[in-house]
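Note that this complex is displayed minus one protein chain, with the remaining chains in position.
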Amino acid sequence: MSTVVAAPQSTAPPASGRRRTRLWVSVWLLVGLLALATARVVADADDIDSTGTLRAGLVLAMPIALAGLGGLWSERAGVVNIGLEGMMILGTLGAGYYTYHFGVWVGLLGAIAFGAIGGVLHAVATIVFGVDHIVSGVAINIIAAGAAAFLAEVFFSGLEGGGPTQSPSLPEPPSFDVPVLAEASSDLAEKGWFLLSDAGSVVAALTNNMSVFTLLAFAALAGSGWLLWRTAFGLRLRSCGESPSSAETLGVNVYRYKFLAVTVSGMLAGFAGCYLAVVASSGYANGQTNGRGFIGLAAMIFGNWRPGGLLAGSLLFGYTDAARLRSGGESVHALLLILAVGLLLLAVWQVRRGHRTSAIVAIVAAVVVAVWFALTDAIPGDFTQMTPYVTTLLVLSLASQRLRMPAADGLRYRRGEAG
Amino acid sequence: MSDTATAAVRLQGIVKRFPGVVANHDVEVTVRPGTVHALVGENGAGKSTLMKILYGVQKPDEGSIEIDGQTVVLATPADAIARGIGMVFQHFQLADNLSVLENVVLGAEKRHGIGDAARREIHRISAEYGFDLDPDELVETLGVGARQRVEILKVLYRGARIIILDEPTAVLVPQEVEALFANLRELKREGHTLIFISHKLDEVLAIADEITVLRRGATVATVRPADVTSHDLAELMVGSELPSPSTEESTVTDRVVLEVRDLRVEDKVGRALLSDVTLRIRAGEVVGIAGVEGNGQTELVEAVVGIRRPSTGTVQMLDADVTAWGTRRRRAAGVGYIPEDRQRHGLLLDAPLWENRVLGHQTRAPSMHGYWIDRHGAVADSKRIVAEYDVRTPGVNTTARALSGGNQQKFIVGREMSGDPVLLVASHPTRGVDVGAQAAIWDQIREARRRGLAVLLVSADLDELIGLSDSIRVILRGRLVGTFDPHTVTPQELGSAKTGAGDEAVVDEATVRR
Amino acid sequence: AGNDEGSSSTDDICESADGDGPKIGLAFDVGGIGDQSFNDSAYAGLEQVVTDLDGSCTDVEAADGEDDAAREERLRQLADADHTIIIAVGFIYGAAVYNVAPDYPDINFGIIDGAPPEGVDLLTNVANIGFAANQGSFLVGAAAALTTQSDNVGFVGGLNIPLIQDFEMGFEAGVKEINPDIEIQSEYLSQDDAAEGFESPTNGETAATGMFDNGADVVFHAAGKSGLGVFDAAVAAGEGMWAIGVDSDQYLTASAEQKPHILTSMLKRVDTGVIEYVTGVADAVEAGGEAPNGFVTYDLSSDGVGYATSGDFLSQEIIDQLEDLKQQIIDGEIKVPTAF
Partner (left out) sequence: MNLLPRVGVGLAAPLLAIVVAGLVTSLVLIGVGDSVAEFWGVMFTVPSARLTVGIVNGASILYLSGLAAAVAFRMNLFNIGVEGQYRVATFAAAYFAGQALLPGYLNTVVTICVAMVVGAAWAGIAAILRVTRGVSEVISTIMLNAIAGGLVAYLLRELGDQQGQIRRTTTIPESSWVGGIPLIPGESSRVYGLAVLAVVAGIAFAVILNRTRFGFDLRATGRSETAAVASGVNVKRMVVSAMLLSGAVAGLIGMLDLFGNSHAYGSTIQVGVGFTGIAVALLGRNNPVGIALGALVFAFLSAQSNALGIEAGISPEIVAVTQGVIVLSVVIAYEVVRRYQVRIEQRDVARALERDRAREAGALS
């Protein structure tokens, strides 16, 4: 070429980018831990980060994370999946039926198969018929809820311990303790030392009485991350969500990848339902998903359509939910302290960026929260119940503008229109 | 043609029908190996369709395709790629949010994987052809020139021997065109076969070994560049004499209609997209803006129409300072707007034509009666536009989507010219419009100018700019860098001014765009 | 008929019974037969009384989140189908029954946990069948206090509404009666959302696990299906950790794993209520007297509430003490606080 253009060396190689991400994750983890430790000591709320609370948070987070992961698969391939809730409901039903009759592992497969039915339905409607993704999702939610309620009556009435709205108690998948680490960290957590015990709690929550399903869920998260970002398959799938027409021109069968992705999305939602029914509770019950599919979607958006991010979002939600269910008044009260400090820091940051109005809003909010903290000892149940939702809303409103969804997410795609 | 060697590509009797249009009708094209074969024809002549058939994106209704003497069936692009065919599309086929590497290896992961081996290969090709592309850069940060190079890199990476380039030069500056041609010649030397589509006949004559002309979906002739002039080619394409825009005597008055002063527009992170733009248009005057795409034309137009807020500077219309006005108020005050992307900005594709008549005129008769929609008024006026501007449509209840692009454009022009606007802001008013309609639109603009309309005209078509404008300003990197008199300037002079006076290195458009 | 296993059988008595006795319509609360608690208990009563009186019956179930109009319609359909006695299970039927009953003066209506809406007078063909849940809860509270080793007990409520608060208050009073120093942890699963409160074993388990983690060794639930999670929490917490069931004798329906952890259950004898009410109406029809109406409350004295001893986890000593307390309550020596 006759004129050589000097392109700016703007992007560093991805390896160092990854390292930077890891660094940030560690920093945030440390900040979070520090905040919890401080709040625990200052507000004298021991349960705020006890091993039990964190473990409960983990268990409550997993169904959300799995549903969110389902959403990730689907949306990375360009199909918005608001039907996750319905697919998750199908999953709980499949788990109830198959686990009762054939045990935990067949139950898992059954749940996944039931979820996949929902996924295939969504795929047929949106991909083959080009129906608006939201419309199809809403319809699937209605169908799934109705079908589950109806079939539950058929499946479980008359079984001992079962009934028209619930399955009998189901066997749990095996769980295990990580040798040495489990005990050591639990001991540390007991000590009540600032920061050290809090860190101990975290490790203990992850090493004690860990369900195999939790391990599987983590594997699904990590595996999806690897598959979608490190393999040719994943590149093709993501390209369908970013620019299906260019994928088509490069020989990618876009329909096939989208179909596959939405089906996998349903399967993961089914797994989420299974986890909820079998691990997080002890059987199928009507209405037990109670919006967790939607929350999963929110966690996915919160996590910027990335497995790590959505895990963080799910943990945040699961944690706040656990905190409010366990010694809710006290724990959430302590969280107010963190919120107040957080808002204050936000205000400082906004001032430095020259956003005066936002800063003032943040300061006023910080003061209100701080006063609330100082004047009360516990928070009424009505408000603790809102905690996970308010937290999600708060975090999203701070982070939304940095998020980037797949460019062709939610758009209709038809073959042969490329170019 | 008396070929001795087997043809690299032989298309025979290709027929392709779309609902309502025959895009290709008995098309015959033979491409000899190791040559550059050009396809020319009007908008809508069927060039892209033919190439999509050759690339397996669309299936022909009739006809056969031979590659290297073998008859083949190409059901999907994958089949074509497997036969060594590569295609650079008329519109970029890139995923903005993926890196150069990902865009390149997509679909061809088997060759070198998606990791370091692929990265090395990209570096190698990039160095060999002087592409200067960083595999890990996100495509969205690249300018148009670099994107074009990514597209070619994609094709080369797949080891394509037959390379289709559908209007690759439309968005390039002359220097980039030169560089591209150097690459093409290099490829030809290495034995590649190239199929090249362009509307710029001089380019075609400069690079092609053979030229096939399409008219209304059928092949009219295959010629050698040495045997024809660009004028001959044009006549073959259109089947008649070419019209050309030419300004009559000046109608410029003293009344200033639009005055833009010291305008600065920034992007989200505060980088300048436009700076120090000062511009004045009087009643009866057409001011043309020339520039390479992506140098701030879009932003200028949007700032004048009120879609974009300037960070500093003022916009004055007649006697009012309209800087703080929204688009609605400006349009109500008499601004007509022909947007560059008609489908995205000019039309409600799924609404009937008469509703599209209302669009942009929600405050004015005849489509509105105060706060209420005047359906009868809108329908009647739509019928007037359809008749006056020769919009080919069965009626005004037809949805805009059903119209061809050219007819959509004619309707938009008709709409924006109605209601006696005082200022017309027109971006590429004749893009994608056939020659007959093009002449009609030029006439309409001239007629309105005579009645005192002020026009801000942005166009990539230099002949159009020179033919219509009373003065031409050149925009470069968000600044107005020169003023030319259309009576004296040549397209060549304008062309070099657009790129920064020729001797300056080509600007990295990325810095302008982002 | 047995009122334990029979409750979850598919052969609904109403499909087979076709005697000439009273024709009873039963409108369930959301959940219907098989909730292993409230509705099942009502069904058990129905089953028995239909058999005993050689009657016939129809049972129908409420839909989730429906409005009063839908409930009313359900009752009217039962009435139009010539049922002579209609029992609505659950306070949510209150307004509907009082709207329907005046139009069917010959039909007797009973509402479990019911009360007339504000400003509406009592009707002679409507009985509000209530239970002194606070009294029963008092006794299981005492049982918990007598059992706890850690002097720390818990209460998990489904919805934060007076009906459930009544359980909490009785339980608390019972605990304090035995030992005022015992710490009582209390948590409601939801403030407003029945699905989250009564139908989420997940939430029940999370809350109860929190209590066990924080030192409790007995947890009493009044949370419907969510209570199953409380049992699981007790199982997970290990040996010596107890849960107390509610409404029916939940030891009987619990899984084998859960059984060793169900100390007792607070019995709210909806079955008794149903049987007594139907028998009362039948007697009145026969004798020409007045059918039960107004407020009919079943308490300790009428065995409308109580505690279960299945599993034999309560020692004779404790049972003796509980019986003593029970007598004191019946005699009015102890006044159990109530949420009403």
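Labels A, B and C are assigned to the chains in the order they are written; within every chain, residues are numbered from 1.
The criterion applied here is as follows: a residue touches a chain if its C-beta (ideal position, glycine included) is under 8 Å from a C-beta of that chain, and two chains touch if they have at least 3 such contacts.
Just so you know, these numbers come straight off a predicted model, no measurement behind them.
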Among shown chains, those touching the left-out chain: A, B, C
Given B:L347, B:L424, B:L453 or B:L480, the one touching the chain that is not displayed: B:L347
Residue among A:L34, A:L109 or A:V138 that touches the chain left out of view: A:V138
Contact with the hidden chain (one of C:P117, C:G238, C:G294 or C:P337): C:P117
Absent-chain contact - pick from A:L33, A:V120, A:L151 or A:L227: A:L151
Positions on chain A where the hidden chain makes contact: 82, 121, 125, 129-132, 134-136, 138-147, 149-151, 153-154, 164, 291, 294-295, 297-298, 301, 380, 382-383, 385-386, 389-390, 392-393, 396-398, 400-401, 403
Positions on chain C contacted by the hidden chain, ascending: 12, 15, 58-61, 63-70, 73-74, 76-78, 80-81, 91-92, 94-95, 103, 113-119, 128, 160-163, 191-193, 340
Chain B residues that touch the omitted chain in the full complex: 18-21, 305-307, 326-332, 337, 339, 341, 344-351, 355, 358-363, 368, 371-373, 392-395, 398-399, 401-404
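Rule of thumb we're sticking to: only the chains that are shown with their structure count from here on.
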Identity of the most central chain, Cα criterion: A
For chain A paired with chain C, centre-to-centre distance based on mean C-alpha positions, whole Å: 37
Centre-to-centre distance between chain C and chain B (centres being mean Cα positions), rounded to whole Å: 75
Residues within chain B bordering two or more other chains: none
Parts of chain A lying in touch with chain C, wherever the complex brings them together: 47, 50-53, 56, 59-60, 156-166, 168-169, 276, 280-283, 285-288, 290, 321-322, 325-328, 381-382, 385
Partner chain A, residues of chain C touching it in the complex: 5, 8-10, 31-36, 40, 61, 64, 160, 185, 187-193, 195-196, 199-207, 209-211, 213-214, 225, 228-229, 232, 253-255, 257-258
Residue ranges of chain B in contact with chain A within the complex: 48, 52, 55, 57-58, 76-78, 81, 87, 89-91, 93-99, 102-103, 105-110, 113-114, 129-134, 136-138, 141, 145-146, 154, 166, 175-176, 178-179, 182-183, 505-506, 508, 510-511
